[in-house]
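The complex appears here without one of its protein chains, the remainder shown in place.
And now, subunit A:
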Amino acid sequence: MSTVSSSGTPEGTPPHPEDGTRRSFMKQAGGLLGLALAPPLVAQAERLTAYSKTVEGVTSLQLKINGTVRTIQAEPRVTLLDALREYLDLTGTKKGCDHGQCGACTVHVDGRRINSCLTLAVMNQGKEITTIEGLAQGEALHPMQEAFLKHDGFQCGYCTPGQIMSGVACVKEGHASSDDQTREWMSGNLCRCGAYPNIVAAVREVAGKA
């Protein structure tokens, strides 16, 4: 695993936010809800320490994305989606609504599909994040990417990375055992071009091979 530092511009002078006088504050992670749901076996002290850490203003954040740890300088209010798109130039993950209503920003975190607009980058440190850019193995596309190409599972392509990330997870979850089930479990990803029947065909093909 390598550690690289992000660079927002080709000149190597990223527009890092200046550390201003007014700082924003937040408690990291899910607070009480996180505590309540955590398995009891985890060392209580360790969790309390982690959850009570205060992050202010611009700090160094480390995100493990597609197998590589990358460091950004960002405020805690930066969403994972904006961290990917605006701080790491991983623009394959799309912003369609910024409110968890369209699914265009779907990525995998620790193997689960999530809307990256609904989580903060700071909360996802130490987790395995996979984006559309990390799906192919070099030149070899992931079978879901191949299936989307073959079945024309898109037109404009804007919802496509989210659809594909969702499709991969949908099959892995075992939620693609029938077309009806696929339709239901792929309904969090909107496609305004209306490629739905083709998306179902693509997921069906990959699920059939899995």
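Basically, a contact is a pair of C-beta atoms (placed from the backbone, for glycine too) under 8 Å apart; a residue touches a chain by one contact, two chains touch by 3 or more; residues count from 1.
We take it that contacts and distances are computed from a predicted model.
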Answering from "Branched-chain amino acid transport system permease protein", "Xanthine dehydrogenase family protein molybdopterin-binding subunit", "Sugar ABC transporter" or "Basic membrane lipoprotein": the UniProt protein name of the missing subunit is "Xanthine dehydrogenase family protein molybdopterin-binding subunit"
Which of A:R70, A:K94 or A:H108 touches the missing chain? It is A:K94
Using the document's contact rule, name the residues of subunit A that touch the chain not shown here. 8-11, 13, 15, 17-22, 74-75, 77-78, 82, 85-86, 89-99, 101-102, 104, 131-133, 135-136, 141, 145, 148-150, 152, 154-161, 164, 179, 182-184, 186-200
